[in-house]
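This view holds just a subset of the chains, kept in their places.
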């Protein structure tokens, strides 16, 4: 009686929304991570303060609250976002705050001697950052970035709050329409796990490619 | 040589780390082309002097002149102001440094390590930078490893690349901080040979910190013996190593010899 | 929609009820996560390949899928095989299992970070395996882990709103309930954010202190 | 009603559709396997908007908690989700005249082992627990009947409520009659029994909820709604879903919003 194939179609549509959110959220998170992470090690007090405020605020308040604000409160100050935009904004800013600390940690993990070599070769601050520090720090960040991306994937499950028909939301719909709990939830668990595996596999192969001939960069 | 002006003129500088005073009113001068060895017990401030000259540390007081210009100060309308980043950048062109642990850039091949700074800081075109790099790598005997990554080199080879890298900016003054002490004993010799050659062939001014007394003896025109941030004794290598006048110098050399080092 | 202070004071007692449940769930979840993590870390080090592989994959699966969906499973699907858990217990188990897979990584890193020389010195001192663990390795491994563990417990705290899906009346659930009754959302949800932010900022201070106190072993 | 308000309808006509918020709760709303939205509330809304010259409706399923804020933030033009009219809600939104009416029901185990007939019965049995949607009418009714807070379980959705009852986590689950009937049909479980209507509980009606300030649009909606009620088309749409048109026509917004 139950038209499972149709409902699986619904779940797959949800998977597309989840993937879309994860990809776009990751891009935003990456941008924020570099901006705020480098802000944290800036020479300028104002930048450091701004970056710290951003990071502590977004790590401090729950993603639920941030999502709610992005969708329901921003319109009152004249910024009306589509659900997808609001979802990407909240997820990206939230995960970006965590990833910013990764960027800062990686930059600081590059030994003082590399900074000194830059000075001794008379490279400017930005030249040294761009050519020497960041390329090495990137390799240190990558594995944790992979974990952050998986966190983001899992966090997309909360966007059902703002009527985005992601994987979890579609599973809820199917559950309400069919009265079956086990099938939709098992299905989406597997889909989430496959997506997570894809992310960690992708990050790992990226890491291998970047690390080629670079033994000794990472301790 | 005595006719020309000193290329480095250090005038009663002081430097503390926290409450610990490493240098206290130190003065010294170095003539153009001089090869100077700085020796002395651990913690006496030898490294600190080199790092100050390379602007890796700031001084708390005093003045330093390089090649007739203030290092940490700028003259504006007859007044001495603290140097800004632009002034330091200009002054650093005159100085190169080689570190104890090489500090090569691990993500760049040997060639890129050597060409990076000339291309970025002087705008040297790639072709010219690579030509010059090849000459320098030739000189330190590393031309055949130009495409290797640092991780594929032995310590001695890394240090020779580091020397070539510092030379690529053609500084007037080269600073060497214990460039052989992180190497396996068998690899020490190859680096020393490169440096002896360098000392003989160029008229660059060189400051060398080392614990290898034999090497200091061969390399230097003049030896400074440091203790607790002060120059206790200075003179020609033969004088210092054969006939040290100060008790502190004698004690130090005796211990070093007892520990198995040749003078 | 205007901010209404009277409304804020009216709903405050209800929200504080929720905060109590949230904190209780976090504390119990933390204890469980600490134990589960140790179990996973030890199992993964086990020379028994079957055990270490199975536990490894199970941990990967739990870490790669959303806590929300896991909670649904524990609460709504497990009764079908005769396991009927009260909501709070199910929530604590979900939190403990999920975060146990994270703390396992912390334990692993903490143990791996004890230098090899310490194992060798223990052997040269002829200590037995259990003596080596209790006298040499654990005392050196635990202190540097404390900040990282605390970090996850704070993250767990911010994920407790998920427990509303399994009828636990925690902070977020209370807030939603209040909001649905009065149709005023900005105040309750913003207050939830404020609660989270206050507790997070407080825990950041605590973390810094833990890091200073335990972060490093002087060698 | 000023000209600014009239422009809302013009704007909807121009864009060709109105945005509806609906709930994931049959039979008020339903989503077919192909994703198509139907159900009593959206069907009525679709027809009225067509008559107003708005060609189509775009419905999105929303959490109850997100509907009113979404309306106020301009995310939706109207909520048609079975939100019963109550004085405090009337203050927050602009309701149309009543559309769907329903009494309250309770779902219990077969044979009604605890003998519940009213919310007061639940209050009297000190071991009984009752499930209801958070912030919903049923929760309020149970609390008002004297069931203590810790025995009113906030259940996130209908399916969860049925499951919790089957698993013995709650002794009764309360929702509007038609929602319960739909759940029971899907659950297909002979061990469940519906008590409807709950004694002493009033009949509630929902209306289409508009943003405060959109009263002109609401009034236009009401005009068409009244016409359809008269012509019988209204009954034709909602009765297949089990709703009673007579109930909706026997009361009015003013009565419901004033009720105590």
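Going by the order they are written in, the chains are A, B, C and D; count residues from 1 in each one.
To be clear about the criterion, contacts are C-beta pairs under 8 Å (C-beta built on N, C-alpha and C of every residue); 3 or more make two chains touch, one makes a residue touch a chain.
Just so you know, these numbers come straight off a predicted model, no measurement behind them.
J.: Which formula gives the number of each chain in the whole complex?
T.: Although only one copy per kind is displayed, the whole complex is A x1, B x2, C x1, D x1.
We adopt the following convention: only the chains that are shown with their structure count from here on.
J.: Can you list every chain in contact with both chain A and chain C?
T.: Correct list: D.
J.: Can you name the chain whose C-alpha mean lies closest to the mean of all the C-alpha atoms?
T.: Closest to the centre of all protein C-alpha atoms: chain A.
J.: Considering only mean CA positions as chain centres, point out the chain farthest from chain A.
T.: Computed centres place B farthest from chain A.
J.: Name the chain pair with more contacting C-beta pairs, choosing from C-D and A-D.
T.: Result of the comparison of C-D and A-D: A-D.
J.: Using CA atom averages as chain centres, what separation in Å is found between chain A and chain D?
T.: Distance between chain centres, rounded to whole Å: 38 Å.
J.: Taking each chain's centre as its mean C-alpha position, how far apart are chain A and chain B in Å?
T.: Their C-alpha centroids are separated by 46 Å.
J.: Measuring centre to centre with CA averages, how many angstrom lie between chain B and chain C?
T.: Distance between chain centres: 53 Å.
J.: Could you say which residues in chain C touch two or more other chains, in rising order?
T.: Each of 1, 76, 185-186 in chain C touches at least two other chains.
J.: What kind of graph do the touching chains make: line, ring, star, complete, other?
T.: It is other, because the touches fit no line, ring, star or complete pattern.
J.: Which two-chain combinations touch?
T.: Applying the touch criterion to every chain pair yields A-B, A-C, A-D, C-D.
J.: Okay, in this complex, where on chain A does chain D touch?
T.: 3, 5-7, 9-10, 13, 68, 71-73, 75-76, 80, 83, 160-163, 165, 169, 172-173, 175-179, 181
J.: Help me check something: in the complex, which residues belonging to chain B touch chain A?
T.: By the definition above, chain B touches chain A via 54-56, 85, 89, 92-93, 95-97, 99, 101, 103-107, 116-117, 120-121, 149-152, 165-166, 169.
J.: For the complex, give me every residue of chain C touching chain A.
T.: Residue positions touching the partner: 1, 60-61, 63-70, 72-73, 76-77, 80, 158-159, 161-162, 172, 185-186, 189-190, 192-193, 196-197, 200-201, 204.
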